[in-house]
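Excluded from the complex is one protein chain; the other protein chains are retained at their positions.
Just so it is clear, A, B and C label the chains in written order, and each chain counts residues from 1 on its own.
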Amino acid sequence: MLSPVKRVAIIGASGYSGEELLKRLLHHPGVEISLVTSRQNAGQTIAQVYPRFGSHPVARSLRFTDPQVDAVVGQAEVAFLALPHGVAASYARPLIAAGLTVIDLSADFRINDPTVYADFYGGAHPAPELLSEAVYGLPEVHGQQIKSARLIASPGCYPTSILLPTLPLLRAGLIGTNGIIADSLSGVSGAGRKAELDYLFCECNESVRPYGVPRHRHLAEIEQEMSLAAGSPVVMQFTPHLIPVTRGILTTLYLTPSRSITPADAGVFGQSIHQCYLDAYCSAPFVRLLEGAALPDTKNVVGTNVIEIAWRVDPRTGRLVVMSAEDNLVKGASGQAVQSFNLRFGYPETTALD
Amino acid sequence: MLSPVKRVAIIGASGYSGEELLKRLLHHPGVEISLVTSRQNAGQTIAQVYPRFGSHPVARSLRFTDPQVDAVVGQAEVAFLALPHGVAASYARPLIAAGLTVIDLSADFRINDPTVYADFYGGAHPAPELLSEAVYGLPEVHGQQIKSARLIASPGCYPTSILLPTLPLLRAGLIGTNGIIADSLSGVSGAGRKAELDYLFCECNESVRPYGVPRHRHLAEIEQEMSLAAGSPVVMQFTPHLIPVTRGILTTLYLTPSRSITPADAGVFGQSIHQCYLDAYCSAPFVRLLEGAALPDTKNVVGTNVIEIAWRVDPRTGRLVVMSAEDNLVKGASGQAVQSFNLRFGYPETTALD
Amino acid sequence: MLSPVKRVAIIGASGYSGEELLKRLLHHPGVEISLVTSRQNAGQTIAQVYPRFGSHPVARSLRFTDPQVDAVVGQAEVAFLALPHGVAASYARPLIAAGLTVIDLSADFRINDPTVYADFYGGAHPAPELLSEAVYGLPEVHGQQIKSARLIASPGCYPTSILLPTLPLLRAGLIGTNGIIADSLSGVSGAGRKAELDYLFCECNESVRPYGVPRHRHLAEIEQEMSLAAGSPVVMQFTPHLIPVTRGILTTLYLTPSRSITPADAGVFGQSIHQCYLDAYCSAPFVRLLEGAALPDTKNVVGTNVIEIAWRVDPRTGRLVVMSAEDNLVKGASGQAVQSFNLRFGYPETTALD
Partner (left out) sequence: MLSPVKRVAIIGASGYSGEELLKRLLHHPGVEISLVTSRQNAGQTIAQVYPRFGSHPVARSLRFTDPQVDAVVGQAEVAFLALPHGVAASYARPLIAAGLTVIDLSADFRINDPTVYADFYGGAHPAPELLSEAVYGLPEVHGQQIKSARLIASPGCYPTSILLPTLPLLRAGLIGTNGIIADSLSGVSGAGRKAELDYLFCECNESVRPYGVPRHRHLAEIEQEMSLAAGSPVVMQFTPHLIPVTRGILTTLYLTPSRSITPADAGVFGQSIHQCYLDAYCSAPFVRLLEGAALPDTKNVVGTNVIEIAWRVDPRTGRLVVMSAEDNLVKGASGQAVQSFNLRFGYPETTALD
């Protein structure tokens, strides 16, 4: 039996993640969007802010309001927070106190250890008492906990593209905890909908560039989850790049097998990798393990909640190369949050995500 | 005193490298283009095949001919070969025998060891007797030999983007020969001007994808030059990716310092890297070492013969990350070939490359 | 009551329209895809040819076959033809004779008059006896006839973008039949999935160009439908341009009001245009009439079956400027064909098109 329809608020729905969240939830049979907030767009309908929803009756009638906690509490049972880091926590605290379930797309509750948060985000955590009950919202990994969580910290685009391919290997002890390198290529929507020179068309088009080298904030949550899976601390290398596509992340991972690989047993080791992924993901509807000669391509996942994963053992270097592709706004943000919503409230995992 | 004007033939000038070569040589004060060949475009003027040259008088009058060795020998002193691998050697042999200087943009003469050639290119080398005198045409590295070479094997785009940042470090012993990883992002022009589905606009636009994993042909020449610089064999990891820009290569290199780096001495190690690059390139007109917070961006080098290089020591991982950006068709192909031409015939190194 | 599930064949499903058709029909509750054909992809599964469908069970199991009429007749009640012009008719004839309903995405049955067909397509019509019963499949215009048609000639991208904004005005006599100009900008997918140099990424990226000036084949069907609406012959001007987007058509129409417009009565005339569009489209689910300052933008319709329409009366020139935006592969091709399928078989018009 399906859960009854939930009244849902989307707090801070004026960026690209908010738009994608709206797109999914407007068609979700278990959702009534009761409130959308955005300081800058208050008073406008969803359709005015996002013309592509202009044919949907709710989008034509529902207006953005200023984000006020009282209104959210009064009108919603579930709140999605699409707010900047730091701001999200200030909403989560009273909403949870009032009994709402909160699905937070910011980084505020992804890091268990407030010391690590302070180190990477530069300041004391705004709501440390909630950290112990926050669930890291990666459904393929923490699905059981998500089902009963009050506070789901939905992971971002880079961590998802890196963690889903590596966690099963770390858990199985197939790769070492040293020397993990993630080289990621992100579409520009990952930078958000901000009027900054760096993200103008003419600055991004016909341009490719690394940024945030060598210490990106997302390292905190990536290393946390890797360490949990490995059972010992992981320090890894991560280099993000900006490329001229609107959506999509392609991550290439350089991994060191936990035992030395010779050309002769590269095939056997490859089999164990294959089996490890099958064990982890054979019933995961949104993980697509590529076969044969296929390699990930962002254009095959854009607009979907799917992550593609392929791998190669290099007999020359003895290294394992794993590649993943996802839509940074769907599996890397809003789609994943809806997937957690589905698990949390008993809907089929793929509802509104097909 | 300048060299007299050279009569130059461009053999196989119908692709993107050929076009870029024409662009440069049409304006080179030391060059008279006496012959351009292209089987598929024979009979057409340069301007008909490349409308962007339509205002240049030579481009309006000079017609492509079928590529015939006798005609080249009779009409040119220098031949640029912009031909597929394997085909180039069959032209180089008679042209060199006839006394021409040959600048070859293919891979045919880049690999010193015919066994390695056979391993990576799948067949016996077509002109092994020329290998010993062929000079690997990286002007910043083999400039002295280029000045007197009869046969210059001009390197391709990936190797240039990888070798210029790594060779000084290997020569100086600052990095280890193990564990070198190059992750490269290339514009679509690198695939050439071929009517194949994979390179259609709709297949490349809004798409990012790795290919040729884990064993790309260019590894042969990259490892050869790295091994020469290091004085011992190097086996490295290389992953190319296709991204939706017309031109440009961005390479991110993951390198292991030859001594263990602690957070405390990351700064000192960084200084030694800085000095090493200054020693190698302070008088190289086309190598731009980035300072301060700047990181390479292909849009800053596209259309020029410049390679940008930046580096970061990561105190968390102890690793050295080096990044480079170049135009795959200029520094990564035709511009570099013209640079070698300039060195070979006594022109200022930057002639027709400003 | 819904119609029972139909067994559907897609003939020639290897291009971009075929892919979009598959995407829609794989999720259509009234469709069982019983057969997909493609000479070049015969033997491969849908998922192998289109990796983005790799998570759909039917796409993973159903294999392309060679297109054979007997097999289609035996396995399907409805056939979508996504074949080149001329070829489509050779399939339509026997399929209709065998009692199937045919929805043809080619131009073969869009032109009522075989003389006009011969003039624009260069040869006698291959099945002239079927022309009289073929229905021009523009659901907003010929919806009633579509409901009982055996042969639906689904219109292409340019005609749809031009006809939906002009037919109501011509029917109402608000604009003259002389001097109609349509200036259209099309994404590259409109050229199909063909390995031709002109459509390579490097030839289309950073490029804008007109083509087929001044006589494009689609003029035949555009002028036919305009003439029907106006009740007198229309000859119009049409200039298509290729722009570097994958999907989308933006058409700007220059129209002459049927009476002379002074600055003083531009407002009144604008009102009559507004009313005319409301009368025509207020209950059309896929026509979005823009209000206020809004103008069409392809990014607001891509991926949907919606066409956006806006208009301006220019008091300086007395002219009416109308602009439309659609996705050339959806409302301009496959989505529209599914819309006709829905009308024909009694499904809600928006089924599988939300």
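In this text, contacts are C-beta pairs under 8 Å (C-beta built on N, C-alpha and C of every residue); 3 or more make two chains touch, one makes a residue touch a chain.
All values derive from a computational prediction rather than experimental measurement.
When the full complex is taken into account, the listed residue touching the unshown chain is C:T246, out of C:S14, C:T160, C:T177 or C:T246. Within the set C:A97, C:L197 or C:V213, the residue that contacts the chain not displayed is C:V213. Summary of contacts with the chain left out: across C:V69, C:I181 or C:L228, the touching residue is C:I181. Contact residues of chain B toward the unshown chain are 27, 51-52, 54-55, 206, 285-286, 288, 290, 294, 297, 299-301, 303-304, 306, 308, 354.
Residues touching the missing chain, restricted to chain C, are 179, 181, 183, 185, 203, 206-211, 213-215, 219, 235-237, 239, 241, 243-248, 250, 252, 254, 295-299, 302, 312-314, 316-317, 319, 321, 323, 325 (touch as defined at the top).
Touching the omitted chain from chain A are residues 16, 188-189, 193-197, 199-206, 244-246.
Definition applied: only the chains that are shown with their structure count from here on.
Counting the residue numbers used at the interface between chain A and chain C, over half appear in both copies, so the two copies meet with largely the same residues.
Remark: chain A and chain B have CA centroids separated by 39 Å (rounded to whole angstrom).
Under the contact definition stated at the top, the residues of chain A that touch 2 or more other chains are 206, 297, 299.
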